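Some notes on the structure that comes next.
The complex is shown incomplete by one protein chain, all other protein chains being positioned as in the whole.
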Amino acid sequence: MQDWEIVIGLEIHTQLKTKSKIFSGASTDFGAAPNTQACAIDLGFPGVLPTVNTRVYEKAVAFGLAIGATINLTSVFDRKNYFYPDSPKGYQITQLETPIVVGGSVDIILKDGSVKTIQVTRAHLEEDAGKSMHEDYHGKTGIDLNRAGTPLLEIVSEPDMRSAEEAVAYARYIHQLVTYLGVSDGDMSQGSLRCDANVSIRPMGTEAMGTRTETKNVNSFRFLERAINHEVERQIAVLESGGRIRQETRLYDSDKDETRPMRSKETATDYRYFPEPDLLPIHITQDYIETVRQQMPELPEAKIQRFVRDYDLNEADAEVLASTVALADYFETVARVGGDAKLAANWVRVELLGQMNRDSLTPSAESLSAISLSANALGMLLARIKDGTISGKIAKTVFAALWHGEATDPDTYIATQGLTQVSNSNELIPIVDSVIENNPQQAAQYREGKTKLIGFFVGQVMRQTAGKANPQQVSDLVQQRLLD
Amino acid sequence: MPPITVTQDLVLAVAELSQLNIDGADIDDYAVDMTKVLALVEQMHGVDTSGIAPMSNPTDASQQLRADEVTETDQRERFQAIAPETDGGFYLVPRVVE
Partner (left out) sequence: MSELHDKTISQLLLDLDNKAFSSVELTGHYLDRIERLDPAINSYITVLREPALARAAAMDVARQKGIHPPLAGIPIAHKDIICTQGVRTSAGSRMLDNFIAPYNATLVEQLNDAGVVTLGKTNMDEFAMGSSNENSYYGPVRNPWRADRVPGGSSGGSAASLAAGLCAATTGTDTGGSIRQPAAFCGITGLKPTYGRVSRWGVIAYASSLDQAGPMARTAEDAAHLLQAMAGFDHRDSTSINQPVPDYLAQINGSIKGLKIGICTEYFDEGLDDDIRTAVMAAAKTLESMGAILSEVSLPNTQHAIPAYYVIAPAECSSNLARYDGVRFGYRCADPESIEDLYKRSRSEGFGREVKSRIMVGTFALSAGYYEAYYRKAQQIRRLISADFSQVFDQVDYILGPTTPSTAFKLGEKVDDQVAMYLQDIYTIAVNLAGLPAISIPAGQSQGLPIGLQLIGRHLDEGGLLKVAHNFQQASDWHAQRPNDGQ
């Protein structure tokens, strides 16, 4: 059996988070009724002309800076000519020869903890196509051009990945980065990030590239992994049975879990690129780039390092808390209000994320702003643990109430439910004494040196106070009264 | 580059890219016409253009950028009033196989 090396390059199309389209003033909102957000420009009507949305440049430049790329001070839009019903003008406006972003790289962390650098070839701006609906139109295809003209940044990697795992790690990294930067909303269920995977294989130890196929429009990480693995298996099977790989475009069918050639793109396409004559070259200045740089949010690595340094967190906790900007912001609010970063890290990571996970929520900006438990409230709750008002145990009860929306203000809830910790010795001593009195055998054993029984007495006292006592104080009192 | 004699095959290949039906006697007609036009055009092949940057637009200005604002409203009804075939807001075409 031959050993094969897998060679993967990804083209990631990410929709940019803008109000209006790249070349028109139509809305980019998702989910509108068909063709209600397709203006004359998006529809390719006669006599219309494109203009360029300034925001797409800010976002592309921010992305380029984040991956250490070269930003072209002059970039040019080109036309890519092809006929397809979801391409209303018969061409797509894109950037071929002089894209806005050239080069750059990202480091991905693999499951075994090793770090691998993936080179980015380029990232260019272009317009999204419309959508074709193949069902429900009496054997016809329905065309919705609402998506046509939505701004895309196409991020093209070098063929640097050697496994589906690496490809997925890279795609996840890019997803995190564009979401972090606010370049994209990253909502993959709405097609905000779509991958084309270029896959080839070659005998291990050889240099020459095998013939590659392009699997288009994979819109989840799970599908990406599967699509690549299927394509690799298919190519190995073809080559090992003496066949040849055809250079072709394939489609991943998630229902059948297989890739198949796209019938519509069978004929060799000649895109006849040429500079878009309706638009002029775009010149940007170094000052503009610096302005964008200054407005860029903190990037994931920097945030993780800061959390480790400033909050004395361990790397693993910091990574979890910095996984999205929204979660990191949430954590920092909790830490600030609660006055204890380590306690905040623990509660956010264990209690909050645990609860969200049980409710199938991811820590995105949308879900963190939608939940009842605000970062401020959680911070106040932790402050009450810190100042001894309530115990950690009681805090979990309050957390649950806040999570379920039964309360919004922890102090009010603690007060109305009478959850304040009993810390007055005059109140506690009679309870401690009665516990000792009712358990003479354990008291005797303790006095004989079985000091581990302290926990038993504390537990009894806590039960009688419904958890409101301060366990440390109870422990001290029990010791004191037993030895008296 | 030597002068091009446009063959039937070239006419058919270009017609395919152009999404035009050219058949029968028209193929030769187009081949002859295109050969003549290209012969006229090929006079430029003798010109030395080494080191000359292509000029794709007579304006040497820089592209102005537009503010990111929604300025368009829904005009589907107006636009689809002149469409060949629509249903439920969709433009209809014969079934497309991906």
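First chain written, first letter: the chains are A and B, and each begins at residue 1.
The rule we apply is simple: contacts are C-beta pairs under 8 Å (C-beta built on N, C-alpha and C of every residue); 3 or more make two chains touch, one makes a residue touch a chain.
Here the structure is a predicted model, which is why all the values come from computation and not from measurement.
Residue A:L43 is the one among A:I8, A:I22, A:L43 or A:L327 that touches the chain not shown. Checked against the full complex, the one of B:D9, B:D28, B:E42 or B:E69 touching the unshown chain is B:E42. On the side of subunit B, the interface with the absent chain consists of residues 1, 4, 6, 10-11, 14-15, 17-22, 30, 33-34, 36-38, 40-45, 47, 49, 52-59, 61, 63-64, 66, 75, 78-79, 81-85, 91, 93-96, using the contact rule stated above. With the whole complex as reference, residues 40, 43-52, 79, 81, 83, 85, 88-91, 141, 143, 270, 272-274, 277-280 of subunit A touch the missing chain.
Note that only the chains that are shown with their structure count from here on.
Subunit A and subunit B have Cα centroids lying 41 Å from one another.
Chain contact summary for the complex, subunit B toward subunit A: residues 16-17, 19, 56-57, 59, 61-72, 74-76, 79-80, 85, 87-98. If you check the complex, the residues on subunit A that touch subunit B are 18-20, 24-27, 33-40, 43, 45, 51-55, 57, 83, 85, 132-134, 137, 139-145, 251, 262-264, 267, 270, 272, 274-275, 277, 279-283.
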